[in-house]
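Let's look at chain A:
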Amino acid sequence: MSKKIASLRELDELRKRGLKSLYPDKPRIMVGMATCGLATGGKKVFEILSKGIEKNGMDAKLVPTGCLGYCQKEPLVDLLRPGWPRIIYQQMDPEKAEKLLDNINQGNIWRENVLAKMEEDEFLIFDEKRKYPSGSKANLNNIPSYQQLPFYKKQLRIATRNCGFINPTNLAEYVARGGYYSLFKVLTQYEPEQVIEEVMNSGLRGRGGAGFPTGRKWIYSRQAKGDTKYVICNADEGDPGAYMDRSILEGDPHSILEGMIIGAYAIGAREGYIYVRAEYPLAIERLKEAIHQAQDYGFLGNDILGGRLSFSINISRGAGAFVCGEETALIASIEGRQGEPRPRPPFPAQSGLWGKPSNINNVETWANIPVIIARGADWFSQIGTQRSKGTKVFSVVGKINNTGLVEVPMGITLREIIYDIGGGIPGGKKFKAVQTGGPSGGCVPSWLLNLPVDYEQLTKVGSIMGSGGMIVIDEDTCVVDLARYFLSFLQDESCGKCTSCREGIVWMLEILTRITHGKGEEGDIELLEQIAEVVKNASLCGLGKTAPNSVLTTSLYFKDEYEAHIKDKQCPARVCRDLITYIINEEKCTGCMRCVKECVQEAIVGERRKPHRIIQEKCIKCGICYETCKFDAIKLE
Partner candidate 1 sequence: MKKVLIVNLEKCVGCRTCELICSLTHERRCNPAEARITVIKFEEKGQNIPMYCQQCETPVCEAVCPAKAIYRDSLTGAMLVDTKRCIGCRMCILACPIGGLSFHPTRKEIIKCDLCKGDPACVKYCPEGAFEVVSLDAIGVKRRRENIRKFSSYLDMMTGGKE
Partner candidate 2 sequence: MLKIVIDGKEAEVEEGLSVLELAEKIGVKIPTLCYHPAVGAYGACRVCIVEVIEKGLSKLTTSCTCPVESGIEVKTNSEKVKKTRKLIVEMLLARCPDAKIIQDLAKQLGVEKTRAPQKNENCILCGLCVRICREIIAVDAVGFANRGNKRKVTTPFEIQSDVCLGCGACAFVCPTGAIKIEDVEDKRKIDMWHTELGKVKCERCGRYFSPVPLLEQIKKKGLREMSDFLGLCPDCRRLVLANKLMGREE
């Protein structure tokens, strides 16, 4: 029998099946199995649970889900039992998984490792809330509510609406939460121009970096001459420190597909490409499955929803090149060539893939589309600021307590993200700056914490929104070293085509390296700024034009730190190796020999129970002694 969905009735039926799967009449155990979940041991937990269920002959449903975003607490396991609210368990391991199963078997609430309870589920697409039963038999009052957790309280999850809620390999569960209803709406009620108008009015801007209005991009592609047009999804999430796209790809691939199909209808494309990083193998697998399922159900193919549209999607694997996030380089790469940007005009909307009009949006942008269609431009444009509408997903990482993915309305302040959601800086350290926008972005210093986050504000302070990476740094991070890091990254990742980017980055890197080695000279900062200006103004593509941002912002906001390196030959953050020494505090050293054993250089000498000593000539300042010492006896000077 054909599974193909052709009518609203059939879609409703599929939704019913999905709801049954989401809320079965038996326990549903969900394990966060995105790459981050797997890396913290989610896979083992899943295996233990799976074996346990089988061994005990339990009537329970075990499903892998995507990432809820609270990476600090992973692996996460969610338990949904009929008659109870959903309970989220944190930092699980195989042993704890066994315990959880035992408690389920006995009908008890296991109260260890509880992160929160979820009292209601929200279906954003339908503007509907589904209350879970209160589970009144047991006292759950002392378990915090998910919605009230500081980490989630200020979040509004639109692009990541399904991540961590559904089994990404189960299309029916996506439909259960409103998936493909927007596509149905568009194909039955909207002319392509109306779709574009809706997207235009929503104020949605590209989530990949530059923030170009999505609707306007679509108009250009729609108006471009030619029968063959393409829609492309940029899933080459290259910014180190950003992983929201991976999370959506792994946790909710259909939201991207639905967005693309709607886009294809609006623009008039019959074929689409998803260009996805090879470093994301799980995302590629999830996409392949999702495309396959969407074909089976008639959401992709020659007769979408009963012959209303023809559209297919291909996956193009990236091969490890940051520059391929740039539109024209990405196109070159799909075409099987080196990812070398070319001058624009012509823009991809006029001449893109194989010379045909092409519309490129990134993962997060596409994932927003179905919600905009379902809830309308008016609803969407109420969220955010004057010129930046909707929400943005940020990966808040680095020196911060609650690392993870957070989706917040535009206009929220940095302080709210870092302190309210992120829980501040660990270890009582001082917050120094937040680096936004990846290698193309800049450092926003602590005194700008009240900055409302949107495209304009970040640009104003010299950084960019970029794809949403937020790397929090504390007093132990050297900004000169950070700027040097970004330039060494870009030195390899630039395509090398144009002089200003290729040679300019090398030049700036040489100066910064010199400074971090204590060989900085008077006038270096001015020279750096001079080169940065030229690289910014004269380079061919976005990579080059933004490459100096890290240098420009750090030298503007942390000039004293540069000067400390250059004039005093000191690294205030104690990071730059040539400017620091490791010393053993003899009073604290217990003579445990741990550092002596770990030091590969054999630079630490000493006997058991006697204070050790570092032979400075041999020390390469790798810091392993500092890392292994349990008595805080190793000092940095």
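The criterion applied here is as follows: contacts are C-beta pairs under 8 Å (C-beta built on N, C-alpha and C of every residue); 3 or more make two chains touch, one makes a residue touch a chain; residues count from 1.
Candidate selection criterion: all candidates are chains of the complex that A comes from, given by their letters.
As the structure is a computational prediction, the values presented were derived from the model and not from experiment.
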| item | value |
| --- | --- |
| Given options 1 or 2, the chain of this complex that touches chain A | 2 |
| Chain A residues touching candidate 2 - in the complex, by the definition given at the top | 321, 323, 338, 340, 342-343, 345, 490-500, 502-507, 510, 527, 530-531, 534, 537-540 |
